[in-house]
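Take this structure, written in structure tokens, and hold onto it; I'll ask about it next.
For this depiction, one protein chain was excluded, whereas all remaining protein chains were kept in their positions.
When the chains are written out, they are named A and B in that same order, and each has its own residue count from 1.
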Amino acid sequence: MELHQLTIAQAIEKLAKKEISSAELTAACQQRIQQTESQLGSYITLTQEAALAQAKAVDDRRAKGEPLPPLAGIPLALKDIFVTKGVKTTCASRILENFIPPYDGTAVRKLIEQDYVLLGKLNMDEFAMGSSTETSYFKKTKNPWNLEYIPGGSSGGSASAVAAGQCLGALGTDTGGSIRQPAALCGIVGIKPTYGRVSRYGVVAFASSLDQVGPMTQDVRDSAILLNTIAGHDPLDSTSVNRPVPDYTQSLKTDVKGLKIGVPKEYFIEGLDAEVKKSLENALEQYRSLGAEIIEVTLPHTQYAVPTYYILAPAEASSNLARYDGVRFGYRSPNAKNLTEMYQKSRSEGFGPEVKRRIMLGTYVLSAGYYDAYYLKAQKVRTLIRRDFEAAFQQVDVLLTPTTPTPAFRIGEKSDDPLKMYLSDIFTINVNLAGLPGMSLPCGLSSQGLPIGMQLIADYFQEEKIFHAAYAYEQATEWHRKRPSL
Amino acid sequence: MIQKDTVATIAKLARLEFTEPELMTFADQMNQILGFMEQLDGLDTSKIEATSHAVDIPGPMREDRVVESNVIESLLKENAPDHEDNFFRVPKVL
Partner (left out) sequence: MSISYETVIGLEVHAQLKTESKIFSAASTQFGAPPNTNTDPVTLGLPGVLPVLNMGVVEMAIKAGLATHCEIAPRSIFARKNYFYPDLPKGYQISQFELPICQRGWINIKVDGQEKKIGITRIHLEEDAGKLLHDFGDSDFSHVDLNRAGVPLIETVSEPDMRSAAEASAYLKHLRDIFVYLGICDGNMEEGSFRCDANVSIRPVGQKEFGTRAELKNMNSFRNVERAIEYEVKRQEALLADGKVVVQETRLWNADKGVSESMRSKEEANDYRYFPDPDLLPLIVDAKWVERLKNSQPELAHEKSLRFQKDYNIPEYDAEVLTADRSIAEHWEKSVQGLKSLEAKKVSNLYMTHLLKLQKETPETFERITSEKVIEILHLVESGKISLNMAKEVLDEVAGSDKAVADIIAAKGFVQISDTATLEQTIDKVLADNPDNLAAYKGGKEKLFGFFVGQTMKALGGKANPQVVNDILKKKLKS
């Protein structure tokens, strides 16, 4: 096995035993990037020299016998939505093309405190608005399983990089499925924790009441390791919840006897791809054979999730993106002759079409005369969607659903039809609306060789149940070992 | 149905500018999306409370204490599109 293919857990062990050095590991990832990046386009920014220097510093300290934190010297990468002090943070937008943040966000700071190695910043949909990483101002990221296909989005660069071994793991963000959907389409593990579990401070905001940070990794154990590091209360984020963080690796058990798994019938709809459906059925069978109890449940308001989301998320986004005005940082149009033009031209030239579309939608649904009909209505439907889940979790420990209705689609296939694109998030969005934790993990490959993912959802702050169920399944199957032949 | 001039008004509010054809496209797309949202109309939500936050806890508060920050220097130097002395500079506000 080559070094860049190591899981985080394996690398931690080898580093501790001094079988490898962090510099070797980092160099291996960088070599892999060099080899594949022109095909994949996963990264926006590479921090080559800094990464090697960080790795060497850790190696020196290890050689001196200094005690080191678990993630010391592990090469990871960040979606370019994470604010990184001194390292360009673009959010895949022209408006932040040259933005160099003067501060670090909380999740990043926690990684820094662990002495991780930052390989670079990963491509994404512009301001995380998209499901295919096609709306990036800089480049389109390809799916490492098939370069003609999208990697999913918005954390598509993260998913592609992890799947291709360009980094050992990555952080993404998930507002409507942006971690889970690309994880599914690239055959990796991605978890969106409970809203409030991980600080949002220093994460460029898309839709504040929905955004959540999470790890994207090769397997479930790595997911638990990274979540251990980044989870926890942050006094700088008012919506972060002050609640102890359990050691998620303690939940990695293979015995699921008596575990109640709910299957919401509303997810097995017409548009569901036959191969995805088959993979899910196989997974259920697997769980049954492991001793879990499968129970059909109902989430009656599922069909309303997409319209609800596409009112609430753009509304919040329209306000969150008002700060990109060309005054203090970011792009200012050289063509502006007065203040009004400074605003209009900077924003019109700085934002791409999808971002503008959502700002327009959001502005519209909040504007006088429409607020009640759209925004307030959607917030009420959000309550109904939450209640669906609350009822379901009276009966079961976790819910199991497909992550996406189909495997990855072709580049360009949906980019001219926003509504069609929005519907590709149909199975992930309501988890954000409810604020629940959800994980996608690999559960199959299509006949075309494209990954298929399944989603585990648990009640608030019950990530442990997800890790438990996911690990048991993973250990019983081989899907997580499959790698693209790139 | 949203007309082109409504789109233009919204654009103004959002400080975005569009060409005529762009306005037409946006009007079409917005109508399509808003039409899709109409399915919410069928739900009776008259007795349902709105959810504006995914967490149901009181907002935290911090002590009234100053923490020094010196980000302004690098922000002005590395990021401000235009500045004069310690000020951000914008075209004259009339």
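What we mean here is this: a residue touches a chain if its C-beta (ideal position, glycine included) is under 8 Å from a C-beta of that chain, and two chains touch if they have at least 3 such contacts.
In this text the structure is predicted, and so the values were computed from the model without any measurement.
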Listed residues A:Leu40, A:Ala77 or A:Cys91, member touching the removed chain: A:Cys91
Given A:Leu339, A:Leu384, A:Leu445 or A:Ala476, the one touching the chain that is not displayed: A:Leu339
Touch list for chain A against the chain that is not drawn: 82-83, 89, 91, 96, 99, 101-103, 105, 200-205, 207-209, 235-239, 315-316, 318-319, 321-323, 325, 327-329, 339, 343, 363, 366-368, 371, 375
For chain B, residues in touch with the removed chain: 13, 15, 52-53, 55, 57-69, 71-72, 75-76, 82, 84-94
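By our rule, only the chains that are shown with their structure count from here on.
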Whole-Å separation of chain centres (CA-atom averages), chain A against chain B: 23
Footprint of chain B on chain A - complex, ascending: 98-100, 102-103, 195-196, 209-210, 235, 238-239, 241-242, 301, 303-304, 306-308, 310-311, 318, 322, 325-332, 336-345, 347-348, 351, 356-357, 359-361, 363-364, 367, 374, 376-384, 386, 418-419, 422, 432-435
Chain B to chain A touching residues, read off their complex: 2, 6-7, 10-11, 13-18, 26, 29-30, 32-34, 36-37, 39-41, 43, 45, 48-55, 57, 59-60, 62, 71, 74-75, 78-82, 88, 90-94
